[in-house]
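Inspection log for the structure reproduced underneath, given as structure tokens.
So, chain A:
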Amino acid sequence: MRNITAAATTAVETPSPDAAVEVRGICKMYADMEALRSIDLDFPAGKLTTLLGPSGCGKTTLLKIIAGLIPATSGEVRVNGVAVTGPGPERAFVFQDFALMPWATVMRNVAFGLELKGMGKAERQAIARKYIAEVGLSGFEEKYPHELSGGMRQRVGLARAFAVNADVLLLDEPFSAVDEQNRRKFQEDLLRLVDLEKKTFIFVTHSIEEAVYCSDRIVILSRRPGRVAQIIEPEIDRTASPDAIRRDQGYLDTVEEIWQGLKRYVD
Partner candidate 1 sequence: MTIFGYRVPMMASLLAWCVIWEIVGQMGVSFLIPPLSDVLVAAFSLVQTGTWQAAALTTLNSFVIGMALAIVVGVMLGLLMGRFPVADNLFGIWVNIFVSAPLSALVPVLMILFGMGETTVVVTVFLFAVWIIVLDTRAGIQAVPRSLEEMGRSYGAGGLRLYTKIILLAALPEILAGIRLGMVRGVKGVVIGQLLVSIIGYGELFELYSRNFDMENFWALTIILFAVAMGLSALIENIEKRVEYYAGVR
Partner candidate 2 sequence: APQAEAKVRVAYGDIASVENLHLLAAFELAKQKGVDIEMTYLKSEDIAAQAVVSGQADIGVGGPYALIQKVKVPVRIFLQLSTLRFYPAVNAEFYKTWKDLNGQEVAVHSRGSGTEAIMRLMEQKQGIKFSKISYIPGSEVRTGALLQGNVKATIVDSNGRRLLEQKAPGKFVILPMDGVNATDEALFARQDYLEKNPKDVDIIVESILTTWREVTKNPAVVAEWRAKYKLLPDLPADQVAEITPYFTELAEGKAFPLNGGGAAAAKDDFAFYTLSGQLTGEPASLKVDEFWALEPLNRVLGKVGTN
């Protein structure tokens, strides 16, 4: 486990050459409320980085700034070296509440990013079908979201993000509306997909176990205003079985360490 502890106020990191996403001096004010204070972060390409922190610390805010959905008050985000000014095709977002269109079938939902790009129907459906299969939903193409369980809906959201073939996937608590057992299954599947898709994942969660279980790198944010408190690289052998990972001493130590750090924020 590589553990990079940063001073609470000035978490500075030397830019790594392989960073897919670079966050430089991001501050965010909501009216008079300071949500994020000078965030500097690098998200290495092909890795899954998790943002973890107490409720309201600005995880969602940071993710949306990276997505280009909301503007930062100051600072800059660069993706593959290019400054972000708004949403772009190299980034795709997976939403906590799935953000599926209730009036559209699974097929249309998954193909929606491609539809917006103006791709022809046959072509985009072929691509969508591939990703629907990849997330394990073959046979559900013509169902509507309300006919699926929470876990299945989030798979649709994931397939949609994969379908546009973005380099960076941004996932905001993708499992929080999914029941525990589905969630567990989904985590295992996600690891497989991370491996398969070779994309950069930025992942927000409240669950320490989930963070440690899935991530190559965990960024812990402090309570509001959010600052980088600590960066942890669990260095767990992800080729091991899920059960082995969950029994790994490094895994258990990391979970405990993070919990001891976060406990004080809980009411």
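With respect to how the candidates were assembled, all candidates are chains of the complex that A comes from, given by their letters.
The rule is short, and it goes like this: contacts are C-beta pairs under 8 Å (C-beta built on N, C-alpha and C of every residue); 3 or more make two chains touch, one makes a residue touch a chain; residues count from 1.
This one's a predicted model, so the numbers in the text were calculated from it and none came from an experiment.
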Chain A in this complex - touching candidate among 1 or 2: 1
Complex contact set, residues of chain A against candidate 1: 64, 67-69, 86-87, 89, 91-93, 95-99, 101-103, 112-113, 116-117, 144-147, 160, 164
